[in-house]
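Got a structure for you, written out below as structure tokens; questions coming shortly.
Note that one protein chain is taken out, while the other chains of the complex remain in position.
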Amino acid sequence: MKYLLTITTVLFLTSFAIAQKVDYDKKVEELGIKLITPTKPMANYVKAVRTGNLLFLSGHGPSRPDGTSITGKVGQDMTIEEGYDAARQTAISLLSTIKAELGSLNKVKRVVKVLGMVNCTPDFTDQPKVINGCSDLLVAVFGEKGKHARSAVGMNALPSNITVEIEIIVEVE
Amino acid sequence: MKYLLTITTVLFLTSFAIAQKVDYDKKVEELGIKLITPTKPMANYVKAVRTGNLLFLSGHGPSRPDGTSITGKVGQDMTIEEGYDAARQTAISLLSTIKAELGSLNKVKRVVKVLGMVNCTPDFTDQPKVINGCSDLLVAVFGEKGKHARSAVGMNALPSNITVEIEIIVEVE
Partner (left out) sequence: MKYLLTITTVLFLTSFAIAQKVDYDKKVEELGIKLITPTKPMANYVKAVRTGNLLFLSGHGPSRPDGTSITGKVGQDMTIEEGYDAARQTAISLLSTIKAELGSLNKVKRVVKVLGMVNCTPDFTDQPKVINGCSDLLVAVFGEKGKHARSAVGMNALPSNITVEIEIIVEVE
């Protein structure tokens, strides 16, 4: 009985330690990611709306660290690799909005859904390789909880000719 | 103490009065908006599905008051202003469906998410200015509760060549 209690205690403390170990805010720093201060939307919408335990984020675009947007169509102006990087930058914009909304990334319980829209030519067919730039970063930060349902599709045009626009749904505490 | 109680009471009653003041059904009338009787879908789907406190609306298109659809691609057949008007008309279609589903717009707690899809040429990059026609109307009716997360993107083609198709998610009582 005492033995069982000890095992239970050890297991509990271990799982607690594991759960504690993942500090997503620190993880972002460790990955060398610099979050940005989200810009305010210029129209009658907001960056994110919470309803119940779900946080719906607006479509975000890719910003360079200097604040300028990454623009151009994949398959014409941009390579897959450049598209991947644009999707990665977009993930940083999304993380920045989540942190601004929730105060801490540690309130994220699960990345539920990603809709990745790639500005591309009609004959471009590697949208998943582009949107991987977003998915890979989300999983680098959140681990298994960063794995999401996803659509990666091609658009004939996006606002200001940005290379990707990505919207996500996140389950929060 | 008595003073404090009076202030509290006044504040409470004021906030109550403010909360009471906003009758969305009346607001729509005041704005001169004429809701329409939603048409029945011609296939195996419905205009809206409620799950828990969320109402998911189908993609809606822009109808003129006479029931005909607004068609044409922005950047080719339509100006931004005409696109804006099409998005505004689409918002009216969406409001009409919400009212038909819920009985009253007063059951809307928050407009959560808008996906605004603009039928446009590959070089058109002002999708947000078009979808503002929908966002502006939602905020005109619901105020702060009308502010939503949003994506505004370009499509190469839409059903019957309608100018915009917009789907929304609404939190309801």
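All chains are identified by letter, namely A and B, in their written order; residue positions are counted from 1 within each chain.
Here is the rule we go by: a contact is a pair of C-beta atoms (placed from the backbone, for glycine too) under 8 Å apart; a residue touches a chain by one contact, two chains touch by 3 or more.
Since this is a predicted model, take the numbers as computed values, not measurements.
The residue from A:93, A:127 or A:161 that touches the chain not shown here is A:127. In the full complex, chain B contacts the hidden chain through residues 41-49, 51-52, 56-59, 73, 115, 117, 122, 155-161, 165, 167. Take chain A: the residues that touch the chain left off the picture are 52-54, 110-115, 118, 120-128, 132, 135-136, 138-139, 146-156, 169, 171.
The definition used in the following text is that only the chains that are shown with their structure count from here on.
Taking each chain's centre as the average of its CA atoms, chain A and chain B sit 27 Å apart.
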